[in-house]
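Quick one: the structure is below, questions incoming.
For this view, one protein chain was removed and the others were kept in their places.
Lettered A, B and C in written order, each chain numbered from 1.
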Amino acid sequence: MQDKMRKILDKNREKIQYGNLPTYIPELNKAKKDALGIYISMLDGTEVGAGDYEYKFTIQSISKVITLLIALEDRGPEYVFGKVGMEPTGDAFNSMMKLEIVRPSKPFNPMINAGAIAVTSMIKGNTQAERIKRIMDFFKLVTQNPDLRINESVYMSEKQTGDRNRAMAYFMKDVGIIETDVEESLDLYFKQCSIEVTCKDIARIGLFLSNDGKLQSTGEQLISPTYSRMAKAFMVTCGMYNASGEFAINVGIPAKSGVGGGIMAVAPGKMGIGVLGPSLDEKGNSIAGREVLKDFSDEFNLSIF
Amino acid sequence: MQDKMRKILDKNREKIQYGNLPTYIPELNKAKKDALGIYISMLDGTEVGAGDYEYKFTIQSISKVITLLIALEDRGPEYVFGKVGMEPTGDAFNSMMKLEIVRPSKPFNPMINAGAIAVTSMIKGNTQAERIKRIMDFFKLVTQNPDLRINESVYMSEKQTGDRNRAMAYFMKDVGIIETDVEESLDLYFKQCSIEVTCKDIARIGLFLSNDGKLQSTGEQLISPTYSRMAKAFMVTCGMYNASGEFAINVGIPAKSGVGGGIMAVAPGKMGIGVLGPSLDEKGNSIAGREVLKDFSDEFNLSIF
Amino acid sequence: MQDKMRKILDKNREKIQYGNLPTYIPELNKAKKDALGIYISMLDGTEVGAGDYEYKFTIQSISKVITLLIALEDRGPEYVFGKVGMEPTGDAFNSMMKLEIVRPSKPFNPMINAGAIAVTSMIKGNTQAERIKRIMDFFKLVTQNPDLRINESVYMSEKQTGDRNRAMAYFMKDVGIIETDVEESLDLYFKQCSIEVTCKDIARIGLFLSNDGKLQSTGEQLISPTYSRMAKAFMVTCGMYNASGEFAINVGIPAKSGVGGGIMAVAPGKMGIGVLGPSLDEKGNSIAGREVLKDFSDEFNLSIF
Partner (left out) sequence: MQDKMRKILDKNREKIQYGNLPTYIPELNKAKKDALGIYISMLDGTEVGAGDYEYKFTIQSISKVITLLIALEDRGPEYVFGKVGMEPTGDAFNSMMKLEIVRPSKPFNPMINAGAIAVTSMIKGNTQAERIKRIMDFFKLVTQNPDLRINESVYMSEKQTGDRNRAMAYFMKDVGIIETDVEESLDLYFKQCSIEVTCKDIARIGLFLSNDGKLQSTGEQLISPTYSRMAKAFMVTCGMYNASGEFAINVGIPAKSGVGGGIMAVAPGKMGIGVLGPSLDEKGNSIAGREVLKDFSDEFNLSIF
């Protein structure tokens, strides 16, 4: 297994040069551009890694899947989907246009920034500290990694350069989608995006979803299987930004990417997969990572279609 | 099995009243609004039907899946996806907006009208008659129904009222996506939409896709498994118009609807499902049909997620 | 003259009932809905008023014309129009859509909110206090009214409910159109909108423009005639929100409306006109006021076309 994984990494390493590190969050631009790693975590407990699977990066948009699960548990689907839609958009992850064109105004889904910020604003907690603690605790449980922490430099960098996200949030405040304090919700969002992880951590998130919301270690049903399936469906229709369709068609497994270079993927009932490659294509997905996943999915026949 | 299917139909029959027959194609408005039927065709040869599964309706947009398969075989994915994209749009099926906003101009996917018309224009044949014959022959083979025919009244009705489709086609001609004669391509498109089918016929199309492009009867690999998987991925991301996301999240199986009231669904590796209910929701999907599929999928645990 | 003015007011008073007070800024909802007044200030020094021409209201968007003039003097047209365009949009005054669709991102003109906020952010001053003083001084000079003041309740109301404007401003910060502190620029903008005026005051602003930027009282050329003409051109193409075209076609004089119910109009080389009627049509223009101006323009043959 590890051999095959190494071969797949080696085959796709040359793709790195065709992508770029993101520049709009300056701190992300400091990543090791040619890092490339993969880690899998299987339902039977087996775990295998290859390449830079211990390299640390920030989770970024991959966190949107977890906060969606928490919000669904906190508020129920009727409330959540009353404020955030279920449809892919075809637009860039930071697009606001549909907020204005479509009536009633509503972010199209929880995987674009607008929708994810709205979802984060729904997470319960009496204080900001309690809310971030709830998010961190959930992440630590699912990744089985008590040492997870927020990368403060990235968090500060996001906060300082987050004016597009701020624009979306104030728009949503104006139309009543965000009911809480805008700056607090944004702060929470910037923090969740800045959690530092490895391929191993995100593979464990994938494992959790492949196991329908049950912790593999303890057997505890942490999240309803229905919500877990919803999350996987969102990953297929909108998980890879506005290249989600192409990924579904060419790779065929639920996946969520982040501009930190990570991709968290799920083979339902089989395993979670974590891939890292900080060099991004123009849509914000790891350029080598997405090819590694394609080859891995083909090799082990993981397509859900 | 048939008992459970009947129960599911009965449970959802009351949804019919909340939908409407389409008015923009006058001939479709003559359908029996309260027809409701389901048919399944399984990989082991078993077939079961309940309700109005022999009621005839026109295939409409469900045909888009088949013409995509033919075009992929005729031209290869590089050519097809060079002209038609792979992404869901979030817009209505007859929307043209993205053709203008996004550069280069390209219909977003083969399931919206613009993309489907472009795909139809790619089907090979020396004459118009040959092209329509190729399409009909393919349908007859896959449905195992040599009696399939075009409903002439519906076809004429579509042709006379097809000005929005005509607008899209001329726009695509202008930007070079359609390279053939516009009126001929439209004519072919109107004809393919007017093929008269039953639940049984479309269940067989679903079976064909669940069997990865192999005819269940003869074992012949009619279409490459890769193209068959592509078709199923498109069905998940864009098969139910701009309610595809919701359907993926709530039902979780590849499906393609048509304004004739049919929905063709696939449980990969298991079965094809044909459902009919001419009363449509505001997005153009069978209002009772989509609930029937949800209950059926839940009952038999068919979700791919 | 005054008789004719009274007759025009009386004739159009019944239009008031078809409009509404704005609800999105709660404080504006407290205005006297059936107030109706007109005041003219002519180049030869004659001034005539009729109806509620001494009723106080907030200037709102009419202020955009003045801050444009100040910014043009402060920065010059190359800088100003490098960041804010010259074209009408066809969209609502609070629309952000074109900021995203059109590249490079740029508010279309200084009369829509996004453009006006950007223009306000260009006004020079070492401190926020200095900037607002400069704006107020300019207004006092042009209106010959040293008692002008900001309505604090309206200002607070605007600030508290200004999330759509905040969204625009952060978007423009993100793309580099706003270079100063966003909240300070917004604060200045909310203040300028909350200046309390009467028909007399805005008629004097019109007079100033009709006199090509020269103060009628002292003969001082306060603003370059070129900038004054630019302002009048903007009033024709974009002064009445997305009903500007209709107003140009039916009335034919430069005019700028505000959601406080005022309309400031100019008959170049002749006079300034101030009209008030707080009941607004659905596009945000005084519903009776715009008819009063039409009748007045017809009666005295003021169309520039």
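The working rule: a residue touches a chain if its C-beta (ideal position, glycine included) is under 8 Å from a C-beta of that chain, and two chains touch if they have at least 3 such contacts.
In this text the structure is predicted, and so the values were computed from the model without any measurement.
Participant: Taking the complete complex into account, tell me which visible chains touch the one left out.
Facilitator: Answer for the hidden chain's contacts among shown chains: B, C.
Participant: Which of these touches the unseen chain: C:42, C:207 or C:230?
Facilitator: Residue touching the chain left out of view: C:230.
Participant: In the full complex, which of A:1, A:101 or A:156 touches the chain missing from this view?
Facilitator: In the full complex, the listed residue that touches the missing chain is A:101.
Participant: Where the complex has a chain not shown, which of C:19, C:206 or C:252 is the residue touching it?
Facilitator: Reading the full complex, the residue touching the unseen chain is C:252.
Participant: Kindly note down the residues of subunit C that lie in touch with the hidden chain.
Facilitator: 85-91, 98, 108-109, 229-230, 232-234, 236-238, 242-246, 248-249, 252, 254, 268, 303-305
Participant: Pick out the residues on subunit B that sit against the missing chain.
Facilitator: Against the left-out chain, subunit B lists 95-97, 100-101, 163-164, 166-171, 173-174, 182.
Going forward, only the chains that are shown with their structure count from here on.
Participant: Touch graph across the chains, line, ring, star, complete or other?
Facilitator: Per interface graph, the chains form a line.
Participant: Point out which chain occupies the most central position, where each centre is the mean of Cα atoms.
Facilitator: A
Participant: Over half of the interface residue numbers used by both subunit A and subunit C, so same, or under half, so different?
Facilitator: same
Participant: Farthest chain from subunit B, comparing Cα centres?
Facilitator: For subunit B, the chain whose C-alpha mean is farthest off is C.
Participant: Could you state the distance in Å from the CA-based centre of subunit B to that of subunit C?
Facilitator: 54
Participant: Express in whole angstrom the distance between the two chain centres, defined as the mean CA positions of subunit A and subunit B.
Facilitator: Computed from C-alpha means, the inter-chain centre distance equals 32 Å.
Participant: Which integer distance in Å separates the CA centroid of subunit A from that of subunit C?
Facilitator: 46
Participant: Going by the touch rule set out above, which residues of subunit A reach two or more other chains?
Facilitator: Not one residue in subunit A touches at least two other chains.
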